[in-house]
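Note that one protein chain of the assembly has been removed; the remaining protein chains are unaltered in position.
Then we have chain A:
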Amino acid sequence: MEKKNQAINRTRSPADDDGRAKDRVGSVDPYGFERSEDFDYESHEELMSEYLVVLTRRCIKWSKLLKGKSKVQKNVKLKRYVRKGIPNEHRALVWMSASGAQDQLEKNPGYFQSLLGAQHDPKLVETICTDLNRTFPDNVQFRKTSNPCLQKALYNVLLAYGHHNQTVGYCQGMNFIAGYLLIITKDEEKSFWLMDALLGRILPDYYSPAMLGLKTDQEVLGELVKAKVPRVWQTMVDHNVMWTLVVSRWFICLYIDVLPVETVLRIWDCLFYEGSKILFRVALTLIHHNEALIQQAHSLPDVCQNFKQITHGPFVDECHTFMQKIFTEPGSLSTATLTKLRATCRSRIIAEES
């Protein structure tokens, strides 16, 4: 990635036209995703020329911090570093180490392979297979023709996880998460243990059959919006929009295919280090920043459309600034508040469903 960006950063004459920007940037991004037809190469090039400076600075700092170490100690300094973005070359290491996935991998040698070797539940296999071709068809690494092809790796990670955690099995959305983990770690076993860290420890029960954690967090977000952005909350009430309609994908997919790839990875840096609170910070920032737009909605479909619109554009493309905003724009959000809200909303949902 860095190499590509250095090429971008050469002195440019103002006469450079869009076609040339397209040649320099390339039609496939550093993660293998093909850029969409309406991709704005010029703006991207401009953005990357600035972000590259940040990336280079961060790279130097991280290299000094890690000095070839294979594990990291959690501390205030590291937290600050993570919030400013983990360089892609160190992402797998820091995610593995900070989330406890590395410890699990070391404590359970051969476990992942043994899951793959065991007898497979045919129903699970079928459910996973339904989604294989429907996971990142726009990514060259997931094409059957590519070598190595991540589709087989994706199958293995999902199959192993489904047998490891039989309560969850396989839930749509996990395919995208496993896919991202494979793109970053390029390793099935590491991806498996990172899935285990996410679904087993970091996230509430989003993916289990009752999806209680998801329903809870959607309601929690509603409560937070009511307190922090009351006019948006009122808009939702006025048009009778349930939160699930606009944010279920945000939570289930952990912003994959909702926000730009680079922004998602920056969010995940904090997710693995700090936990699921970050998902609320992102949601609240998007909503707070676009308060005026959301309020303009005249109907339920309008509200849905506006919620889609706020996940595109320069505000989310500029991932470094966006990641600074999520810690300031929504104001304070203590773990205690969140824990309390989750407990309240959860019991409310259980009472309603029983």
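Everything below uses one rule, namely that contacts are C-beta pairs under 8 Å (C-beta built on N, C-alpha and C of every residue); 3 or more make two chains touch, one makes a residue touch a chain; residues count from 1.
Simple rule for what comes next: contacts and distances are computed from a predicted model.
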{"item": "Chain left out of the displayed complex - its UniProt protein name, from \"Rab proteins geranylgeranyltransferase\", \"Tetratricopeptide repeat domain 8\", \"Fanconi anemia core complex-associated protein 100\" or \"small monomeric GTPase\"", "value": "\"small monomeric GTPase\""}
{"item": "Contact with the hidden chain (one of A:Gln172, A:Thr321 or A:Thr344)", "value": "A:Gln172"}
{"item": "Residue in contact with the excluded chain [from A:Thr56, A:Asn165, A:Thr244 or A:Thr321]", "value": "A:Thr244"}
{"item": "Among A:Thr56, A:Asn88, A:Gln113 or A:Thr127, residue touching the chain not depicted", "value": "A:Thr127"}
{"item": "Residues in chain A touching the chain absent from view", "value": "36, 38-40, 43, 127, 130-131, 133-138, 171-173, 175-176, 208-211, 214-215, 240, 242, 244-245, 248-249, 252-253, 257, 290, 293, 296, 298-302, 304-306, 308-309, 312-314, 317"}
